[in-house]
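Only a single protein chain was left out; the remaining protein chains are all shown in position.
Showing chain A:
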């Protein structure tokens, strides 16, 4: 299976500069549905799913490779090179904002601009650093995930898990968007919430925009400000939007901020 099939890559739009959208933990490329139309006329739009999410090839999921963000970073680099991308725009949400930072460090030629929506280099508080979660809280999350199937009735989860040939069972109970394999989601949660990429920020040489929501449980404003301070020359916009997904809850405001930056 090609890397494009593996990541359920969809390329659209009319423009020479590529704009690659990377979804975060808990969702898939559907989360960009309100943003993409605003850029389709001027950019070559690239949508994809991380392995384990959406329409990706679940059989490509390698627990070792994806135990840290490095595996996801390698995937983004691989698929961008496959598409011949240079000097594009990377739009990453949540954990994918940090994946974008890692990509910019390892393959700086791919992107000329980074748009980081709700980024967090570290979710757990650490001395003076405020990540938004205590270590105990993150461990509670991970322990909870180890013994529970989040999101839908637990009794049905084994039915869904035991019937891979009937994915509609899972979809009926959950949703038609943001499909995630619960086992993979658990591991993705571990890779995400235990990550610490603070030292990578200072080494980013790519022009960057940080979009921060006013009230965000996952990545509080102080984290966004930390990222802004750490990435040399970055721009910072505090949105009126609340929550963690301004691209869904406040697409117009998000689009406007992006356009102003680009």
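Some points to look at:
Simple rule for what comes next: contacts are C-beta pairs under 8 Å (C-beta built on N, C-alpha and C of every residue); 3 or more make two chains touch, one makes a residue touch a chain; residues count from 1.
By our rule, contacts and distances are computed from a predicted model.
The UniProt record for the undisplayed chain lists the protein name "histidine kinase", from the options "Amino acid ABC transporter permease", "CidA/LrgA family protein", "histidine kinase" or "Glucose 6-phosphate dehydrogenase". Across A:9, A:27 or A:204, the residue that sits in touch with the chain not pictured is A:27. Residue A:145 is the one among A:9, A:117, A:145 or A:227 that touches the chain missing from this view. Although one chain is not drawn, the whole complex shows that of A:94, A:195 or A:234 it is A:94 that touches it. Residues of chain A in contact with the chain left out of this view: 24-27, 30-31, 33, 94, 133, 137, 140-141, 144-145, 148-155, 158, 173-178, 180, 189, 193, 215-218, 242-245, 248-249.
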